[in-house]
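The complex appears here minus one protein chain, its other protein chains still in place.
So, chain A:
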């Protein structure tokens, strides 16, 4: 791979040289000869070095760059899991997948609805086939009925304290695409967005790959439960300036992935004030809004804007919301995401861009029927929250019994777990070591905090909604046994020992991660 790049460079130099020479030098002259000599040497060098990757040279830098870094140790976890996945009956000793934020707790509700309402799946409305309409429907404005149902569902999740206009909504193939589209719309290549850490590892791909935008972290720490502070915001803004990056906005996940906490009203106020003074955008990724299961309840940024009477001001147009049905309704396979923006230009541009990721008309129709059933949605939202709460409680209590604490959370499909006391030293190397033990020995695939760009070692994201209760029980049991054995061996060190001064320095592989991915890794968020 490395060699391939060199060859590519040489070839590019060579080509540039050829263009340059032809532009300036007519026929053989001293400069021409000099150039030919040098180019020849480079060609020889090229031949000497290269045996393989000639073909790589002809792909775009994006394509070649993307395939780098697959050996990153983070992916070992996924690889191990795929080699040896847990199954209650067939492979009870396998690895349990706790790195996948998927909600399987309320499938039965969806199934029973589909059973009772066979018409939408069969392309029928009131007994008549509407297949013709759907087969040809490729309007990027989306099926009006579906958009209406979706905005009402969004409002319902937000306690009907805010309402949404379907004309300001753009449908996309999943929130992944929604985030990328917003990035395309708001940032030029080389411009930056500020993201509070820890953040969802996929953002490094989704926001940067094709748009060539940059991410600058806002460093949040456990000292205030990872809340966003003004100092942290200013520091990040300053850092971006120092790196010569123009800041175009702030992107937050609310509820936060991986923390599982909602943003408080004061944090939202702080963010709005910040983007007002700096004259930048705010993207609020609210795809977990339907998973808020206990108080304090969920407050959407739209609500705060309304309360501040911002709907007449300029800031109103600079706040954009991303939502999806992947977490709220547990349907990631349906690939439904949406952008909500008050800026007409953003809506117009992203509507056109959505032709690169439209939602199939069949899916839109099916979901419009599902979401229009108010009785169903009401029941689903409350029942789903109840089940999530129970599940989260089960995990938190279980971990507590094992002597492991979690960040107090009220949302999400995961907990942010503190295993700092199990680290050999206060470093990311130690976190990696512990994580490997958990994957290989304890056989749980969880996500290390460093993959989320967390600034403190020892934190892990543990998902709880993609398995049965029995499996979760088993996972907790395994972890408990591990902790007991670990403590008995005296590996752990006192938690409050000197804080590593350079703990902000992430290990190299984290940086590499920003461009890396693995093939078989499910595309979860």
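Definition applied: contacts are C-beta pairs under 8 Å (C-beta built on N, C-alpha and C of every residue); 3 or more make two chains touch, one makes a residue touch a chain; residues count from 1.
Note that in this section contacts and distances are computed from a predicted model.
Asks: Can you tell which of "GPI-anchor transamidase component GPAA1", "1-aminocyclopropane-1-carboxylate synthase", "Mitotic spindle assembly checkpoint protein MAD2B" or "Nicastrin" UniProt lists for the chain that's not drawn?
Replies: Not shown, but named in UniProt as "1-aminocyclopropane-1-carboxylate synthase".
Asks: Check each of A:154, A:173, A:216 or A:252 against the chain that is not shown and name the one that touches it.
Replies: Of the candidates A:154, A:173, A:216 or A:252, A:173 is in touch with the missing chain.
Asks: Of A:76, A:114 or A:145, which sits in contact with the chain we cannot see?
Replies: A:114
Asks: Which of these touches the unseen chain: A:81, A:164, A:184 or A:435?
Replies: That would be A:184, which touches the missing chain.
Asks: Provide the residue numbers of chain A that touch the chain removed from this figure.
Replies: Residues of chain A in contact with the hidden chain: 10-11, 13-23, 28, 36-45, 47-48, 54-56, 58-64, 66-67, 100, 102, 104, 107, 110-111, 114-115, 118, 121-123, 129, 131-132, 134-138, 173-174, 176-177, 180, 184-189, 191, 205-206, 209-210, 248, 279-281, 314, 317, 330-336, 343-346, 348-350, 352-353, 355-363, 366, 466, 517, 519-520, 522-524.
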